[in-house]
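Notes follow once the structure below has been shown.
A single protein chain has been removed from this complex, and every other one stays in its place.
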Amino acid sequence: MVKEFDPRWMYLLLFIVVGAPLVRPLGLPLPITAPVLALYDKIESLPPGSIVLFEYGVGAASWPEHGPSNIAVLKHLLSKDVKIILIALYTAEGPTLFATKIKPAIASYLEKKTYGVDYVDFGYVTGYETAMAAIAEDMHKALTKDVYGTPIDQIPLMKNVKSARDLALVIATGYCEPYIRQFYTPYGVPVAIMTWGMNAPGYMPYISAGQLCGMVAGIRAAAEYEVLIKSPGEASASSDALSLSHLFVAILIVVGNIQYYLTRRRGGR
Amino acid sequence: MSWARRRELPLFLSAILGIMAFADYFFDIPVLHSVVSDLQVWIIILAAFAMFMGVINLTIVHGRVVMREKDIIRRGLSAWTLFLMYLMAILGLLPPITAHPSFRWLYSTTVAALDPTVYSILAFYITSASYRAFRARNIETMIFLIAGIIVILYNAPIGGYLHPGIVTLGSWAMNVPIVAGQRAIMVGAAIGALALAIRTFTGRESAWLRAGGGG
Partner (left out) sequence: MDFAEFASLVSGLIAAALTLMIYSLLYRENILYRIAEHTFVGIYAGYGVAYAVKNIMDQGVSRISAGNYWFIIPMILGVMLFTRFTVKQAWISRYSMAVMVGVGTGVSVRALIEAQIVRQIKASVISLYGGPFTVIDNLIIVFGFICAFLYFFFTDISALRRPMSYIAKAGRYVLMFTFGGAFGGTVLSRMTLFAGRMQYLLSYPAYYMIPVFVAIICAMIYYDLRKKKE
């Protein structure tokens, strides 16, 4: 029976399981997890005028996972009295997605801030971890111009920011290891990460060792952050679809195994 | 110039530069610091050049198909790939470079839709495999499945709604046994990376040389 099963029926079922709650949301409650709360508290506790390096290297492939968390965390940062240095290191797609998707979502927050004074954008810089090392060591040497072509020395915000020592927090997208190696370990700058949901188990040792001060892993965590800042967005909308699809997979594993045991008891394979 | 073709020279160069970058972290030598600092910027520039490699490689691969392939569909698809690649490159170079509306429009229309879709196909295969392949045949696979189900239900907001204990159990799994296992994997991988670095610093790691081909 198992062998004859056409998986395409299951694919069709998955379309229904994910699509139905998007059309008619269930509004299930969302408990807040510790790593998300830790980042929220960290931003809340930043002294006024603190400088935060925000890496928005979101790629299209990871937009559903990283996009909503980038938007939620940026909204939170922009609502506080902190200065933000924006940069993309992980992928060249970051600036395009920032301009087309993130910026419109945070437009009302950006209006209250002055470019060059409260925030600055350096766009995409190649070199990934080596570029991180160079930036952490001497920003004025590693970064020549901002995204609009203004030389770094003429940007008011950058006048007092020379190296990682001047940063209060680094919030990055993607993998956390390079940031821990280049910002936390040598300079002691707290690092938080917005990563894929599948990386959450792998990053727990960094949380437990205190090397990560917070983590927003995947859309579920992004939805939690949206709840914390009281600004529901893309993540909250797909929260129910996520619930049902996960339940569906868990049920399939259990049903598949029950069927396997029954077949084995009857003497089959 | 036959001496320049020798494998030993680039191996020696990578070893020296690697040791310099490594030593700069532990010793406060102003000259070394200044050189390594410049070298880091060199890499930013070199990495930018490396971004052209994909375009050149695709031009060679698909160019060959367009020129030699007999199947009209394959030829057409390769020609389409090359056309779009150069179109995107040209649009990106229109002023303001990387920010021209047509460049952003084409990206949002195609890559922003196709990239996550391609990866999301795996959701279907995972679902199918959950039913057909994940069998608790022995203790190891049983442990795997139990952990999997705990984390799946913990990740889904519905988990806590079904039973509050799922959140407690999931949180315990993430913070206790998974931390232990992931830490072992992490330390093991770090030791592996360190061994690779030592091989590079001593000029024994030559796998990257083969990529260059030729003499």
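As written, the chains take the letters A and B, and residue 1 is the first residue of each chain.
The definition used in the following text is that a residue touches a chain if its C-beta (ideal position, glycine included) is under 8 Å from a C-beta of that chain, and two chains touch if they have at least 3 such contacts.
Worth saying up front: this structure is predicted, and the values here are computed from it rather than measured.
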item	value
Contacting the left-out chain in the complete assembly, out of A:S208, A:S231 or A:Q259	A:S208
Of A:P31, A:G116 or A:G197, the residue in touch with the unshown chain	A:G197
Interface residues of subunit B (partner: the chain not displayed)	4-5, 7, 9-11, 13-22, 24-26, 36, 38-58, 60, 73, 77-78, 80-89, 91-93, 97-98, 103, 105-124, 126, 139-141, 143-152, 154-155, 172-191, 193-194, 196-197, 200-201, 208-209, 211-215
Absent-chain interface as seen on subunit A, which is shown	8, 11, 14-15, 18-19, 22-23, 61, 63-65, 92-93, 95, 123-126, 129-130, 133, 144-145, 177-178, 180-182, 184-186, 196-202, 205, 208-211, 217-220, 234, 237-238, 241-242, 245-246, 249
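To be clear about the criterion, only the chains that are shown with their structure count from here on.
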item	value
Residue ranges of subunit B touching subunit A (in the complex, touch as defined)	25, 37, 40-41, 43-48, 50-51, 98-99, 103-104, 107-108, 111-116, 118-119, 123-124, 126-128, 130-132, 134-136, 145, 148-149, 151-153, 155-161, 167, 171, 174-175, 178-179, 182-183, 185-186
Residues of subunit A touching subunit B in the complex	2, 5, 7, 10-11, 14, 28-31, 33-34, 59-64, 92-93, 95-97, 99-100, 123-128, 130-131, 133-134, 137-138, 141-142, 186, 197, 200-202, 204-205, 208, 218, 220, 223, 239-240, 242-250, 252-257, 260
